[in-house]
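Note that one protein chain of the assembly has been removed; the remaining protein chains are unaltered in position.
Here is chain A:
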Amino acid sequence: MKVKIKSWIAVASWKWDVPEDEVCGICRVQFDGTCPNCRFPGDDCALLVGKCGHSFHMHCLLDWINTESSRGLCPMCRQKFEYVEQ
């Protein structure tokens, strides 16, 4: 007797592709968690990965960028912050 796969219903879960123990540089919360203002992690509270290599919660970083003193710089390395297109 031979058995053949006809259809396969697989299940997968996704995560942010960041190192396990890295936290948001602004709120110090793990990227699996949310920024302080959100309640539900995932697509609702997305990440921004900077070209400088620093990642933040989008909400956290936008708050920072919107302050005048930021001058559009990454809060970690003080380079111009540009995020990677996704």
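Descriptive notes on the structure:
Keep this in mind: contacts are C-beta pairs under 8 Å (C-beta built on N, C-alpha and C of every residue); 3 or more make two chains touch, one makes a residue touch a chain; residues count from 1.
Definition applied: contacts and distances are computed from a predicted model.
One chain of the complex is hidden; its UniProt record names it "Cullin-domain-containing protein", one of "Enhancer of polycomb-like protein", "Cullin-domain-containing protein", "Ribosome biogenesis protein BOP1 homolog" or "Nucleoporin NDC1".
Of the residues in chain A, those that touch the hidden partner chain are 1-18, 32, 39-43, 47, 49, 84-86.
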